[in-house]
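Quick one: this structure, given as structure tokens, is what I'll be asking you about.
Apart from one protein chain that is not included, each protein chain of the complex appears where it belongs.
And now, chain A:
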Amino acid sequence: MRNVLPWREPVQLDGTMGEPLARGRFGEYGGRYAPESLVEACREVDEAFREAWADPGFRGALARLLAVHAGRPTPLTPALRLSQALGVRLYLKREDLTHTGSHKINNVLGQALLATRMGRRRLIAETGAGQHGVATATAAALLGLEATVFMGERDIERQALNVFRMRMLGAEVVPVTSGSRTLKDATSEAMRHWVGATGDSHYCIGSVVGPDPYPWMVREFQRVIGEEARAQCAAELRAGVPDHVVACVGGGSNAAGTFAGFADTQARLVGVEAEGGAGAARGRLGVLHGCRSLFLQDGDGQITEAHSVAAGLDYPGVGPEHAHLRDLGRARYVTVTDEEALAAAVRLARTEGIVPALESAHALAWVIRAAGDGDLPAGSTVLMTLSGRGDKDVSTFKELL
């Protein structure tokens, strides 16, 4: 099925995706729908984050870690041959070139540094594709913390390489056998575990989801993608700003970080979801994992299982700020199928010599389709965040191609 919502004129957001409203709200979404046992822990994270984010010392330490450990800034790569074939000018923001291979490291270094500042000894995380788990294990090793990563059994099978990497980095990987045995259930299990571990552990959520302040905090830690890209586009493009800014959306962290750099411009923002995990495009209002947002549900209000060839997009909901951007018409959310994503991955490999993560291939698949059907006018400029590299997906590629 195709999602063909008409464009609305972009509303300019004052500031660049700023602080949430009172009680962690983005419009009617967000909030802190956490069990009472976690409310105090959320409040402590909120307080610590506000203080740290206002502290130049913290900002400096994080910027340095991002530079010397994660390899920032990442380049902006023009996709020359593909652009020529598509008739648009496509630029790739290369989060695949960060240490550990995806944008997840940006957020995790921020949260791990925050955890250290809060005196926590251990990080708890959930992971789908394994990239957030690998990033968490990496930051924990770097800062001398312990890490426990919850991962659905089904994801453990399809992301074996990342499971091995986490273990090699010294993290404990806990298989989750409940429900769909994917990211949704790993997230539930991590939250349950956190209830009993708030004293010494920091829950390091991997996307712009969860109870306030996570959606906001994670977006701020990912803002670096959008800010770098904004400066790079200013240097690279005649107009200074691309016509379209595109990113894939699981929970929505790489998209939120990218959009944050362009929210106050005329650029059209496009979030690309997996056909089977389209929280923003097809979800309805609900509450899950601590926040009020859009979730895939059945007629009884039960959360339905998402299905995507990309484990990182296998989540039935979307972060609250995306739900709000959708309502405002500031961003548009579209879906692509597994087949389109696989084909797009091959196309990028063959035209640019870059094997993208299956998640990122979704964003590219939309660009390819939209250039073909005129949704992206000929000659327009497109910035697309390549959220990660495809090494982790080689066994899926081998099986399906």
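FYI, a residue touches a chain if its C-beta (ideal position, glycine included) is under 8 Å from a C-beta of that chain, and two chains touch if they have at least 3 such contacts; residues count from 1.
In this text, contacts and distances are computed from a predicted model.
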Among "Xylose transport system permease protein XylH", "(Fe-S)-binding protein", "Tryptophan synthase alpha chain" or "Sulfite reductase subunit A", the UniProt name of the subunit that does not appear here: "Tryptophan synthase alpha chain"
Listed residues A:Q159, A:S207, A:Q222 or A:Q297, member touching the removed chain: A:Q297
Chain not shown: contacting residue from A:T74, A:S188 or A:T396: A:S188
Hidden partner chain, touching residue among A:G18, A:P35, A:G60 or A:G170: A:P35
Contact set of chain A toward the excluded chain (per top definition): 23, 31-37, 39-41, 178-179, 184-185, 188, 191-192, 195-196, 198-199, 285-290, 292, 295, 297, 300-304
